[in-house]
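Apart from one protein chain that is not included, each protein chain of the complex appears where it belongs.
Right after this comes chain A.
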Amino acid sequence: MSGTTDRYGLAQAARMEWIKLRSLRSTWWTLAVTAAGTVGIAVAVGRNSRDASADLVNNALAGVVPGLLLAGALGVLTMTGEYSSGTIRATLAVIPRRPLALMAKAVVFGVVTLIVGEAAAFTAFFAEAATLRHGIAAPTLGQPGVLRAVVLTGAAFCLIGLLGLGLGAIVRHSAAAVGVLVAGVYVIAQVIGFLAHGAAAYMPILILENSLSTTRPVDCGPSCPEFLSAWAGLGVLALYAAIALTAGGWLLAKRDA
């Protein structure tokens, strides 16, 4: 355990955050609904697919779009719940090095959402494959780009969750922070998608739909932006999460608790 250390560190802080996360029933409800929704949509897509030439993997992962919102909201609430309840003061009394306290939260929450995200993405993929009708051949993980699409889509849960966590630390109020998250990830993305095609490729939801969860480059004609490659898309989402967490950690250290 901590026998050799003479001061609290990331290991102790992370253990504390893990107990906090798992001791709230709302954590498990939210994650269960997120996963169930993602898989449910995949089943619906599978049963209704008629076009064998469509990107069936991309379609199977369509349920991730609403699921991500829940992962992001859970990230927000993991942080803002500390402020609304006053727990933040107990937390910082245990771990007064504030950036470390947020880092521990990010590590624990990131690992949990990564596991749940991957489980949801893989289950969605297999659920769609199992429910395809109309004589359409199911995609397999061995086909080019398929494994990558499923894995990176699962990772998006984690990254949007961490973005939510960072926003929660910046904004501190639950409703306002969820609002910023929804606006940033969904609404603004749609608006920019219409107005500025170049920037649209960098919007989180479009990265997910057109870079991460596809098995082949998306080309929707001359009106379409040039979408990022899968790995570049993942990098941009990771960058957003990192920026939000860095700003959140800086503000946490600077402000009164």
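A few notes on this one:
To be clear about the criterion, contacts are C-beta pairs under 8 Å (C-beta built on N, C-alpha and C of every residue); 3 or more make two chains touch, one makes a residue touch a chain; residues count from 1.
Simple rule for what comes next: contacts and distances are computed from a predicted model.
Hidden from the displayed complex is a chain whose UniProt protein name, among "NADH-quinone oxidoreductase subunit G", "ABC transporter domain-containing protein", "TIGR03960 family B12-binding radical SAM protein" or "Urease accessory protein UreG", is "ABC transporter domain-containing protein". Among A:Tyr8, A:Phe122 or A:Trp250, the one in contact with the hidden chain is A:Tyr8.
Annotation: of A:Ala93, A:Ala137 or A:Cys220, A:Ala93 touches the absent chain (contact as defined above). The residue touching the chain not shown here, chosen from A:Lys20, A:Arg148 or A:Arg172, is A:Lys20.
On the side of chain A, the interface with the absent chain consists of residues 1-2, 5-8, 12-13, 15-20, 23-26, 81-82, 85-97, 256-257, using the contact rule stated above.
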